[in-house]
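With one protein chain removed, the remaining protein chains of the complex are shown where they sit.
The block that comes next holds subunit A.
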Amino acid sequence: MTLVKEQSEPEGADDKGGTEPAGDGYVPSPRRLERERHRRARTRRATAIAAASTLVTGVVLYLVVVSAPGWQRTKETFFDGQYAREAFPKVLEGLWLNVRLLLVCGAAVLVLGMLIAVARTLRGPVFFPLRVLAAAYTDFFRGLPLIINLMIVVLGVPALRLQGVTVDPVLLGGTALTLTYSAYVAEVFRAGIESVHPSQRAAARSLGLSNRQALRYVVLPQAVRRQVPPLLNDLVSLQKDTGLVSIGGAIDAVRAADIIAGRSLNYTPYIVAGLVFVALTIPMTRFTDWVTARMDRQRAQGGTT
């Protein structure tokens, strides 16, 4: 701990001007002051360059788009303020469906994915069919394009006219999403399980823990912790893909935009829906980054809390 503090001191001191006495009679040497002056100058220069570069890039992009021959027409079709105002509340209403789908499917995906991953690591001849089934499941649903999976489930299942089976496109769409994403998440979990060093399992077994106890108390907690960033990544991806349930006619944000766009022959509602999704995803992405950074920091400090 002390070591880390000492190393970070020059940086911290840098921000404050770097001349505070440490209490032990230490006075920064002229060498240090010169170094810090140089670093500050370099920082100022870097900031100025970044600002100038951003400004130039922005202006160039703007000019390229606005001077395009079809800009006037594009602007009317895609960026119409009136249609945007009309579409926004409808899109938001639809978005509520996407959020609910995300929450329910996300939870189901995590549970199912974990079960499949654990099934694939089970030893013993009794579990052979389970292992094969889990492997086949992940192979199949990872390979099957999500949109085709959705069409089969959302359009195919109602066509069977089965008694007692729902024809609700939201439920069916959610099922399809869960099927595909469980396969992805199962692989993430499996990678995590395999990343735990065999010596950890050996230590657990040597204490007399059974294979299952070793998995539950020693391997899985470490595996899950390590896989948080990729898991959140998959959840962000799932959040966007909830928009695909609209192919069955469920009115989510995308479908709401679609209705208005179809009626008005103006594409502005799609832009609105797109931006709303981005706005929803950004907090989640930032959260992912934050969790990752926090875990990296803890690893750097040697903590595992």
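Here is the rule we go by: a contact is a pair of C-beta atoms (placed from the backbone, for glycine too) under 8 Å apart; a residue touches a chain by one contact, two chains touch by 3 or more; residues count from 1.
The criterion applied here is as follows: contacts and distances are computed from a predicted model.
UniProt lists the omitted chain of the complex under the protein name "Amino acid ABC transporter ATP-binding protein" (options: "Sulfurtransferase TusA family protein", "Amino acid ABC transporter ATP-binding protein", "Cytochrome bc1 complex cytochrome b subunit" or "NADPH-dependent glutamate synthase"). Interface note: of A:148, A:162, A:207 or A:278, the residue touching the hidden chain in the full complex is A:207. Across the entire complex, the residue among A:134, A:153, A:218 or A:272 in touch with the chain not shown is A:218. For subunit A, the list of residues touching the undisplayed chain reads 199-200, 202-210, 213, 217-218, 221-222, 225, 302-305.
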